[in-house]
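Could you have a look at this structure, given as structure tokens, before my questions?
In this view, the complex is presented without one of its protein chains, the others remaining in place.
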Amino acid sequence: MNKQRLFKGGDIASEDSAKLQRGDVLVEGTRITRVAPNLIAPPDCEVIDCTGKIILPALFDVHVHAREPGQEQKENIRACSEAAINGGVTGFVMMPNTLPAIDNAGVVKTVLESAARCRIPIYTSGAITKGREGKELAAIGAMKAAGAVMITDDGFPVANPVVLRRAMEYARDFGLIVASHCETMDLSGKGAMHEGSVSYSLGLEGIPAISEEICLDRDIRIAQYTGAHIHIQHVTTARGMNTIRRFKEEGVKVTCEVSPHHLIFNHEDVGDYDTNYKMNPPLRTREDNAALLQGLVDGIFDVIATDHAPHTPFEKNNDFASAPFGITGLETALPSLHHYFISKVKLGWDLLVRRYSAEPRRLLGHKAVPVIEGGAAEFIVFDPNADTVFDRDFIKSKSVNTPFLDKSMRGRVDMVIHAGDLLLLR
Amino acid sequence: MTPRKDLLDIQSLTDEELDFILTNAVPFKNLFKRSVKKVPTLRGRTVLTLFYEPSTRTRSSFEVAASRLSADVINFSVNTSSVVKGESVLDTISTLEAMRTDYVVVRHGMSGIPNLIARNTTASVINAGDGFHAHPTQALLDVFTLKEVFGGDLRGSRIAFIGDIQHSRVARSTNLLCRRMGMSTAMLAPGSLIPRDTPPEIAAFTNWDQVFAWKPDVIYLLRVQMERQNVPFIPSIGEYHRIYGLTDERLKRVRDSGIYVMHPGPVNRGVELNDSVMTYERCLINQQVENGIAVRMSVLYWLKPGSVEGTGS
Partner (left out) sequence: MPDSAPILTKQDMARCIGRLAESIRDSCPGDELALVGIYRRGVPLAERVFTLLKSHYQSLLLGRVDITLYRDDLKNLEMMPKLVGSDIPFDLDSKHVILFDEVIYTGRTSRAGLDELLDHGRPKQVQIAALIDRGGRELPIHADFVGEKLQVAPHQRISVCFEEVDGEDAVYVREGGRR
């Protein structure tokens, strides 16, 4: 049974106020029963000192590669869920690019069985097409019935516009979100990083920005035409973002996400062929960093999502062109966003709560989890003055393919409370 | 100057290191005039050549350089017919570690492979050309040759690179080094073979008339890659030669202006140049080859195997 816990002395973040509110939080069972300054602890209540720390609604990530089934050397659902908890994330959506792909009700059930053994709820998406091959529609209705919450061929676009149109027309009536990895494969070719001055000097084939922008424009137009809800994954360019802004103004049902690494890093960070900076879509330019951050502030991006994509050291210790795309993100997202933006007042806590907790939950039709009286006890305690060092001991993911490996970020997730349970206490 | 384990690109060379390599290359070249061309400097050391792309010229240049320094040269046979990825290259490298090789000279079709090897071995790694990335010893021998021709100071001299800029590691490395030496550089290529976002200080031309009007001292011809992903860059070799090649008529203008001609070799007659260029008195191609040995000796002499913290960048 959950006992009473009083989180005392912290400042509460909410999506509605740029200012933190001083407040003690009393948790009984799975709910928050009192929020007020200077609460007196009831008898037998455990008091947890949160002085100087920030209490914020627990995070939710709509873009995670848990690699199960089939690539458990990189990650599995259990390890991925522990990585999420380590980063203050108490729920996420898995991507279907597993082996085999999550493209039918059977695989959906299998992964959800694995997910049910984890300490936090985990959701799955299903593939748009069988085997993510872009040819035949996957069993969309059956997957929905089995519990899939969105469909996507993530990792690939649906190259054939006719297939995408059919999928959208079909998914629309099941109320499923169609999520798009936007890329024009012929334009990307064998590209390994953003096409620009750095790809030139490193002699690497480039992925031009237009590869993403053309597909993004096309997919939203098809969504507009079919009336489906399209969610654009991992937007990386200013021009692509502005396309979304325009269609949003036209009233198209389009949502979109931005990942922390596309806000923080750019192609210059690839340096000496560091494969921990290789992901798809690739890191773009310094100007894109600034534009995306502004877009986040302006509300063009509905959600922040990490695109957590684990790979083994063996796979990443390869030449840049041969190494796989992707970096992990669940554990580093909050401390890095705090380090680069919140602590430097470029982003407010309200924005972070809205875009990385409230809106992702709403995207799936869930309620947000504000830290209020009567609310769900679903929050994290964050110490803005402590540092996190992302070494192998800290990282709970099976993989360590992150640019933050062995680096230190200002800010630390100290506690994670999910459904009233203290899942993490550092 | 701090000891250096690897030579991977031109960018990471300091001015002092550049000067060290280029200055020492002169006494190395003078050795070729002696009856005994060999010195005992690297006696007992092992130099291994690991070429994943066929290149008789560069490979033998390194082999001659190493043997003139009395090193033992091992020619490690690898499959050059298909692309070998980094992970397999690293398997090979761990085998070579067991052989206690001191220097590895590597050429590979993928950019960054020498960097990857350098991080995974204590041997000195010399990049003999990787993908489109870099060919530092070519750049050094080119600049050494230019210094011989122009008497040391290259500041203010002008060099135009003509051909496949996009896919040329020579264009990257030599152009960069020429600019560091104070030269003005230009490029001429079909638009489909000019990369985006090249440094703005490189003048970009679209035809030979502009190149001649720019009054270059040297013209550096590059080989041409015809296609990628089955999509051609240029309509035909014939059209390329007519519009961008050093034809006999253009060679006449080159001769009249006293312009020198360079090429990294091997040449494609009838594509980037005509046969007549080979007998042009200001064609530096053979001088480049001879200087290649001296410069590579100088590089082998300079590098320090075994210093674990490889090359900074």
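Each chain carries a letter (A and B) given by its place in the written order, and its residues are counted from 1.
Note that in this section a contact is a pair of C-beta atoms (placed from the backbone, for glycine too) under 8 Å apart; a residue touches a chain by one contact, two chains touch by 3 or more.
Bear in mind that the values here come from a model prediction, so they are computed numbers and not experimental data.
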item: In the full complex, displayed partners of the excluded chain; value: B
item: Residue among B:Phe76, B:Phe150, B:Trp214 or B:Trp302 that touches the chain left out of view; value: B:Trp302
item: Of B:Leu18, B:Val39, B:Ala203 or B:Ile237, the one touching the omitted chain in the full complex; value: B:Val39
item: Absent chain, residues of chain B that touch it; value: 1-3, 20, 23-24, 26-28, 30, 34-36, 38-41, 69, 301-302, 304
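Everything below uses one rule, namely that only the chains that are shown with their structure count from here on.
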item: Between chain B and chain A, distance of the C-alpha-averaged centres to the nearest whole Å; value: 45
item: Residues of chain A defined as touching chain B within the complex; value: 186, 189-190, 195-197, 200-206, 208, 271-273, 314-315, 317-323
item: Of chain B, residues touching chain A in the complex; value: 11, 85-87, 89-90, 108, 110-113, 115-116, 120, 130-134, 169, 172, 195-199, 228-229, 313
